[in-house]
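Removed: one protein chain of the complex. Kept in place: all other protein chains.
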Amino acid sequence: MNRRRWLIKLLLAALAHRTGRTLLLLSVLAMASSLATALGVVSLSMGKRVSEEVRKYGANLVVVPAAARLEVGSGGLNFGAISDPAYLDQGRVEKALASGGLKAERSFHLRGALRMKDADVLVEGVNFADVRRLFPWWQLRGGWPGPGETVVGSDLAQRLKLKAGDTVELTGTAQTLKLKVSGVVVTGGEEDDLFFLALPELQGALGLPGQLTEVRLLVSAEGDTLKDKAAALQPLLPDAKVREVRQIARTSEGLLAKVKLLMTLVTAVVLISAGSSVTGTMSTTVLERSREIGLMKAIGGTRWEVLLIFCGEALLLGVVGGVVGYLLGSGIAVFITRTVFSAAPEFIPWLSAVSLAVSLFLALLGSVGPMISVFKLDPVRSLRGE
Amino acid sequence: MFAAKLLPQLFAFFGIAAVVLRGYPERRRPLAVSVGAGFAVGAAVAFFLFRNFPGSFPFELIRTVVGASFFLFWGIAVTALYRSSERALPDASGRSSRLDAVAAPVIALGAAVTAGALAACRFSGNDAPLGPVPALVLLLVIGALLAAAGFFLEAKLPEALTVSRAGTLGGVVALLLLSSSYLVRLDLFSPLSMKVMKGCHDFVHQFMESVLIPDHLFVRPQIWGYIGILFSKEVGFWGGMVIWFTPFLLVAIAVRFELLPSVGHIRQGAQRRKLLAAAIRQRRMKLIVPLLSLVLMAGAAYRSSFPDVEYWDPKPIPVAADPSGDVFIPRKGGEVDLSDGKLHKYLLKGGAREVRFFVMLTPTGKLTVDLDACAICKPDGYGQGEGSVICYYCKTLIPLETVGKPGGCNPVPVAFSEKPDGVHINGVTLVNAWSTTVQSTGAKKEGGK
């Protein structure tokens, strides 16, 4: 029989002989590597998602009334609040932008509630020309609206059973609008829950001529200069707040950071305790098996050959622990992202290498001490039972 | 600094000495002498060639020799595998020892001569710190020292470490290829992968296109996708890799499947097993040299893909065409001086298209305007090295004298008119030249899109 095959058979027999201890070691290793995997999956896939959200937002500066709070994000990453009724003056904003010398694409938004039949619906007034330019990810089923027409968010359309060509009646404080639905918009974001109509029409309906709730700016600048631009614009708009979108995304980034920190701490604690429990278990095993080790040496095994057998055991445990840990860790990651971010994580195959490495590292590092005693063990004494 | 540059060649020679001595231990002394002498002869021949044939001929010759040795080794590797698959015991009869009597000195001398020539190539450039005669003397001394070092240090290697015949040749070839990969002009892996790519390309063109028409009934879009893969750069790279490493793997496999000695006639079990174990251990030791050769070959391929040479590659200066479509490059403007013999890159934006081109003064004293792309490769552009420009894609070196001439991997020349104040180029010509060139190279080779 092949030497290597025999060695593996020997290792398996030895591990199977101590089923409880083997399972304990395996679960410790799998636990540690699964946490490392879960940490990796969560931080990688959620980090990517957060930055995607930011990019999706299109604009990189947002001007809102000073009293208002922002609402941003979509899906599971919706951290905003409905804004207080406070408004920006369209004319002043335009003047400020002009005098600030800011080269920016802009889009004006007015958000408000209109009554439809006997329920309130959220309506946003926009300039569709700006929308088409700034938010190219809008997928419109149907056509872009002309005067007297509206676009419905897909979720809302489904709820109200609306489709292109239908007519809706929306009542505001000032007047009632009869609008034809020209299309249904899908963005995968909060837009899916809104009505969109031309800004002047909504201003008319709400009786807020020239008022806005939000201005989105796409400033062609990056990093720090964006911050500078925001700071430069702020004094020109005393009753408004200029914010970077990154700042908004920071909320979700902050949550992610907290989850990551917590997981890192847990992982660190588990890694340390796993390492020490591997050491403990391995030491006991080696102690218990000292006669066996002595015998192997007495019948002609060199110190290295005997060491190889015991290292092989650790290695085998490490590999199995790593594989199990990867599977388990992916599961934990799914659980965490579902509950915290209500989003599905990505499947990241290369993290299996990380998981394997963590498990192997722990298994080998934990057994360094016991292995030294295996190496040094004196066959005469151990056979005599000392 | 220069000594460090010479190190790969010297290391390779030392390795060759050690491998040859280990491969033919029964002739150690004469082999060590012939290895040392061969190195000296190789260096001398190389200097003779440099002196009498200026230009690229000596390099072509050395490169051909190294390449030929590689393909010879391919043959040997296949033979070794075939022999091992015969399931015949390695014969210890006179035939192989008579063959050894010829092969050993031939391999030793051939390898040493080539290694000497490779080391001499280091002294061919203008930056060599020594003239030819002192350099030759230096190389003779180093060669003798290294051969002696190989002779004594090889004896210190563990006795169990043996090499098969094919493994010896493989080690020698791998060391030669490693050595040559450190010399950009002698690099072999890039031309190899280039050849593979072109071959594949031509095959698909000439064979497939005559057989399959694009909307063939049975050829679905996915299949066209697979055919497209045959056009991509990766084919060249991976195909090159396969050719590069396979012979060493073949040798390793041949060793692995070498038959163990027959032990059936030995009655005592322990003795029988001991013989078997020893044979298995010996076989495993024989794998070491082929596996090390694989590592060396990987090093050579890496060296070839990321050569340790810095190229002059200025950032393209954006230019615009005037309303009449004329692109004007002043002879002297800002930091640019067109007549300094360096590559000057420009970027013309015409609509959505960007055209990269360069202007340079060739050593013949003429200005030339060329696209930063050639008619064959993906337009990765050029950089300027010593006495040549290099195509970043296929790593071909184009001598400065021939820049401005069309064909092959030369930069595609563009018509221009030279005026006292500078160079005038027709923007439309430029854009058209770029799009026709890039359409046939850039687009097609990226997955046949």
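To keep things simple, chains are lettered A and B as they appear, and every chain counts its residues starting from 1.
To be clear about the criterion, contacts are C-beta pairs under 8 Å (C-beta built on N, C-alpha and C of every residue); 3 or more make two chains touch, one makes a residue touch a chain.
As a convention for this text, contacts and distances are computed from a predicted model.
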Check: Out of "Succinate dehydrogenase / fumarate reductase iron-sulfur subunit", "Methyl-accepting chemotaxis protein", "ABC transporter ATP-binding protein" or "Ring hydroxylating beta subunit", what name does the UniProt record list for the absent chain?
Finding: "ABC transporter ATP-binding protein"
Margin query: Can you list the shown chains that the omitted chain is in contact with?
Written below: A, B
Notebook entry, point to check: Which residue among A:296, A:354 or A:374 touches the omitted chain?
Noted result: A:296
Checklist line | Hidden partner interface residues of chain A, rising order | finding: 1-3, 6-7, 10, 13-14, 16-17, 291-292, 294-305, 379-380, 383, 385
Notebook entry, point to check: Touching the missing chain, which residues of chain B?
Noted result: 268-271, 273-274, 276-278, 280
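Just so we're on the same page, only the chains that are shown with their structure count from here on.
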Notebook entry, point to check: Where the CA atoms of chain A average out and where those of chain B average out, how many Å apart are those spots?
Noted result: 46
